[in-house]
Structure formats: C-alpha cells, structure tokens
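In this view, the complex is presented without one of its protein chains, the others remaining in place.
Now for chain A:
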Amino acid sequence: MIFRGERSGGRAIPWRPSDVYRGVSGSRFPVGRLPDEALLSGLATGDPELAVIFVRRFQHRVIGVAMAVTRDPQLAEDVAQQTFERAWRHAQIYDPRRGSVMTWLTTIAHNLAVDAVRARRTEPMAPEDLEELLGVVTETPERWALADEASAQLRAALARLPREQARALMMAGVYGMTARQVADAERIPVGTAKTRIRAAMAKMRAVVASPKRGDHVQ
C-alpha cells in the first residue's frame, strides 16, 4: 500500500508487490502505479527502469493494434517497437488535453502500421481478415460490458450498422484505406464508398457524443 501521510486521512492506494523494482543503484522505485502521464514524463528523462515499465504497461495494446492492421507478427513487432521508440522521442510534446497516453500510443501504432502495410503490399487487407476483425470488434461479451460500458455501447452500435457501412468504416478507420480503395475492394462507385464511410461515422459519432442514447441510433 502507499500511504500519503496525514493529508490522506489514512487513505491508502493499493500497491502490488510487482510494482516495486530494483534499480541500478540498488534502490527501489515504486513506479508501477504511477499515472500514465507521470510515467511518460519519467520515460523522457531516460530512466531505463521506467522504459521497461512503460513498455510493460502498454505493450499488449500496441501489439494488438499493430497486429490487427498488419496481420503479420514480425511486421507487427517492428511496428510496436517503432511505436515505443517514437513515444520515447516525442514524450515531451505529448499533450494530455488531446487524449490519454493510451490513445496517443495507439494512434502512433496505428499510423505506423498503416504506413508499413502501404509500403509493403498493394492490398491493405484480405477480405477474410476484415470479416474476422469485424466479428471481434462487434463482440460484446458481458465481461467487456461490465468493464467498459462506453466501449460496449460502441461495439453494439458498430454491430447495428448496415454490414456494408461497417465494412467501409473498418476499411477506412482500421486499415487506412481511401474511399477509392474501399470502392475497388467492394466493387462499388467511389461516391457510394464515401457515402458509406460518412454515414457510418455519423452514427458512431452520435454514440460517442451521447453514449447513453446509443441504443437509439438508427
């Protein structure tokens, strides 16, 4: 536990044993429960312990995003590594008002993954990969709903989208495909692809803006 002295009025913050680490000099650093922002700032100071803990905290998320986009374990690992290197280099310009550290990292990972795929393949995704991923992101098991109601509502809203709109949204939003690429993949006019992307985004925006009214999105 961490006790914040008299000011805390006896309030204690749980502190797991694994959150305490041995450092270079033999002292121990209770950094495992630092807020993400504080950990990022510490990372910018070049502290190797913090680097490991930072990577440990976010690696599953970063790898997941990279793998979803690239569908290539080796490429995903490269992308994930680049993501952490970029975060380390740019830690000082992270702006918490623009989103959480997690969002910032996943955005970096996503951009790098899309760029990596664009550089290596002419086809950004395989149709079967799209269907599988769409199934995963629209899955709403009870454990997820309990853990994060907002995400559960978003998953449900995505599941309620007309299939062609959901596909267009995933192609553009996850695989980084332009409307032209979506049109080619779906064998539809570019204007139709744009309309599907726009319509899907409008519906999802309504859910994000008013999560409790998500069930009423048409």
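A few points about this structure:
One rule holds for everything that comes next: contacts are C-beta pairs under 8 Å (C-beta built on N, C-alpha and C of every residue); 3 or more make two chains touch, one makes a residue touch a chain; residues count from 1.
The criterion applied here is as follows: contacts and distances are computed from a predicted model.
Within the choices "Zinc-finger domain-containing protein", "Fe-S cluster assembly protein SufD", "Multidrug ABC transporter ATP-binding protein" or "Aspartate carbamoyltransferase", the name that UniProt assigns to the complex's undisplayed chain is "Zinc-finger domain-containing protein".
The residue touching the chain not shown here, chosen from A:Ala80, A:Leu112, A:Met125 or A:Ala185, is A:Ala80. Considering the whole complex, the residue from A:Arg89, A:Arg120 or A:Arg163 that touches the absent chain is A:Arg89. Looking at chain A, the residues touching the absent chain are 1-8, 15-25, 27-31, 34, 37-38, 40-42, 44-49, 51-53, 55-56, 59-61, 63-68, 73, 76-77, 80-81, 84-85, 88-90, 92-93, 96-97, 99, 102-103, 106-107, 110-111, 114, 133, 136-137, 151, 154-155, 158, 169, 172-174, 176-180, 194, 197-198, 200-202, 204-205, 208-209.
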